[in-house]
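The complex appears here without one of its protein chains, the remainder shown in place.
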Amino acid sequence: MDGRIASPGRRRIQPDAPAAIELRNIDKHFGSVHANRLVSLQIKQGTIHGIIGENGAGKSTLMSILYGFYRADAGEILINGSAVTIRSPAEAIALGIGMVHQHFMLVENFTVLENIVLGAEGGPILNRGLAEARTAVDTLKRDYGLDVPAGALISGLPVGLQQRVEILKALYRQAEILILDEPTGVLTPKEADHLFAVLRKLRDEGKTIILITHKLREVMAVTDSVSVMRKGELVKTLDTRSTTPAELAALMVGRSVNLSATKSHRKPGRCVLELREVSFTDAAGVERLKNVSFALHEGEILGVAGVAGNGQSELLEILSGMLRPTAGHIFLHGQSCLDLTARSLRRRGVAHVPEDRQHMGLVMSFEACENIILGYHDSSKYGAYGLLNRHAVIDDAKKKMHAYDVRPHLPLLRASLFSGGNQQKLVLAREIDQHPDVLIVGQPTRGVDIGAIEFIHQRLIELRDRGKAILLVSVELDEIRALSDRILTMCNGLVVGECTPAAAESAISLMMAGISPDKAA
Amino acid sequence: MEMFDALVPVLDSAVRLAVPLLFACLAGLYAERAGVFDIGLEGKMLIAAFAAGAMAAVSGSSWLGLLAAVLASASFALLHGFATITHRGNQIVSGVAINIIAAGLTAQLGVTWFQRGGQTPQLPPQSRFLEIDLPGAALLRDVPVLGGIYSGIVSGHSLLVYIAFLMVPFTWWIIYRTRFGLRLRAVGENPAAADTAGISVAYQRYMAVLCGGVLCGFAGSYLSIAQSSGFVRDMTAGKGFIALAALVFAKWRPFPAMAACLLFGLLDAINIRLQGTPIPGIGILPVQLMQAVPYVLTVALLAGFIGRAVPPKAGGIPYVKEL
Partner (left out) sequence: MNRRADLPWWADYLLIPLLNLAAAFVLSAILLIAIGEDPLAAARIIVEGAFGQAEGLGYTLFYATNFIFTGLAFALAFHAGLFNIGAEGQAYVAGLGVALVCLYLDFLPRPLIFILAAIAAGAFGAAWAFVPGYLQAKRGSHVVITTIMFNFIASALIVYLLVNRLSPPGSMQPETRTFSPRARLPFLHDVLAALGPSISQSPLNVSFFWALICCVLFYILIWHTKLGYELRTLGANPMAAVYGAMSPPRLVMIAMMLSGCLAGFMALNEIMGSQHRMILDYTSGYGFVGIAVALMGRAHPIGIILAAVLFGALYQGGAELAFESPNITRDMIVLLQGLVIMMAGGLEHLFRPNIERLFAMRRPSIAGAR
């Protein structure tokens, strides 16, 4: 595979050319889960096609089949009109299909160049292959504006640049079809715009781009056509120009959706949690939080907006006692709580719904009832003298699961067998039912179906109406605006500014990019 | 000058003692860099030593012995690969199992085939790898310092010794300068990245494990048909674990591995030399103390007292496709 790339330019697509990709009746089961049900789809060459759907709708599975990660149980794939079988990523790459994964597939201690050539080294001896690759990569960088230092180690690059390496990888392998899986989750709005510009350029040259996303906004902004998937089926394919976000949302869910929860206006009470000049430097020496100060009051939901990776995760972990700040003060009910452990914080009424329920909030291999006591197992109601009273635990689980409509109502069922929404409700049941004064929540509806989203949002508003304080961290701006009384925006470890939900979206976007409102004026 | 003369045999001895460690250590390097923990080095060395001794006794040829050793060790390596790569079994347990299987198998077959309580027959010189005198060794012997080093330490070893030391730069070149090495390191650090780039993780790991098997074959051969004249029960006596310690001590890199093996070989040589001899001011050092030093040093390294040892990121974890 040589690295020579033809120079860019607008390519004329013949009007009656075969579709770049055609899927016919793709069907896939995973055990008893019917992930793709007879999905048929045609994507024209030289377009940006969005595939939108909730978590579990089957979009990732479909694309994985296209990329050779899985094999469909039934159905055909045609590339440029000819039927093909794709049994592995190597075969997909040979067919000109490239994929930019949601979680980057990069080797941390290799250089950018080594990562790009991995799999297409150009010969058994590296030096020769690398030299050729370098010239080809330089050309690509120039043509598409994907500037990255070729000799830098991946581990030293920020996330936005790492994604560029992923794209360069696909282009280096001469991908004509590019699949991007939730690419903007880790980008600021400005970086996302830059990505879209790159995608448009690629499209203009005749490349076919598939964008998997759950963000309606993105679909409207950059795609030419869009397919909606729901529960494994392809519901409809539409021309983007002729549809609206509301229509797409309705198709995703199957009914009309109220995109914003309603809440009454409340006057916040006294301050329960206060941060003063809190800073945190992580083990690698990177400053994750810089002089963060804010106050949280009774009866309010304080939203923290911002792209993931700007210090919000560290903020959550510090407030729940999992990490110690390197500087600053935190006051809970007026008393310093810097030296408190996670255990004592819980006892003092601080509950934490973590961002990552699968790796932090739950033990997937434990039963639901064993998960219900996580973090609270010390309590005497679950047993005395260090013993664990299983009956008490199971009873408690039954009560909580009923109150929060966690289905199925089986306390002995393993957590991994519940759906994302029910898992999240399990975590919420555990945390909220302990009657905390302060609830710290991260990404409460990530990977949760819309029905459960509404339920969870109601619960949070209820908690606030009962006079409790909630700190809500979320990358979903819609969620933040729907639920929060006040919004803080974080960028690069700093609190850039504060606003109300009524503020213009442009203002918040600017803040997410690090430009504080006074400077923007 | 006298001290130098006393030193030369010790250094010579150190080289000989380091060689089986070096082969085994490099063997472990290939496997572990690819993400497959291999604590079965001991077992592979043992089966190789037995195969070499048995084949050399039966056929009379040292080269056939070497071949048999490589084949035996490679098949055990493939077994380890089969269990851990194809069937995603636990790598630690597989390694422990291989050590025990090798111990039982070599002893049982030794008794069944040769009836000498587990030994293979004594080998005549022509069936072993004998010492080779490098050109000019006799001539240069009297040259001060360098001559002594050349003729006393560098020359006069069997062919396998020279091969062992040549394997070090060769391994370095393979790991860092070839496509094979790049892919090997990739599957050891982030197998998913290699998979999505179109590389077969399983194939790459099998190849790595196989390389390890071949090198352990050399290690075992050296023990039974170069250093000694036949296989003796439990001949490896923990050398496979010292090699593992050396690998960790060397942070999984080829040239430091050579240094670590030479160091441990030197400690062993000093230990043997000093046995029973009092050191001025300290008295007699217990034999066991010196024997324990390589292990203590490795623990000290792992504890971070002598720098940090970071293993390949995907080491010990079977690769399962998941998105």
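Order as written gives the chain letters A and B; numbering starts at 1 within each chain.
Note that contacts are C-beta pairs under 8 Å (C-beta built on N, C-alpha and C of every residue); 3 or more make two chains touch, one makes a residue touch a chain.
Predicted model only: the values in this text are computed from it and were never measured.
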item: Chains on display which the left-out chain touches in the complete complex; value: A, B
item: Option touching the unshown chain, where B:Ala6, B:Val296 or B:Ile317 are the choices; value: B:Val296
item: Hidden-chain contact residue, picked from the options A:Gly206, A:Pro268, A:Gly321 or A:Pro436; value: A:Gly321
item: Residue among A:Gln45, A:Asn422 or A:Thr445 that touches the chain left out of view; value: A:Asn422
item: Sites on chain B contacted by the missing partner chain, in the whole complex; value: 37, 39, 79-80, 82-84, 87-94, 96-105, 107-109, 111-112, 238, 241, 244-245, 248, 286-289, 291-292, 295-296, 298-299, 302-304, 311
item: Positions on chain A where the hidden chain makes contact; value: 31-33, 56, 320-322, 341-343, 346, 352, 354, 356, 359-366, 370, 373-375, 377-378, 382-383, 386-388, 390, 407-408, 413-414, 416-419, 422
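Definition applied: only the chains that are shown with their structure count from here on.
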item: Sites on chain B touched by chain A in the complex; value: 176-183, 185-186, 189-190, 192-200, 313, 321, 323
item: Parts of chain A lying in touch with chain B, wherever the complex brings them together; value: 60, 64, 67, 69, 88-90, 92-94, 99, 101, 105-110, 114-115, 117-121, 123-127, 129, 169
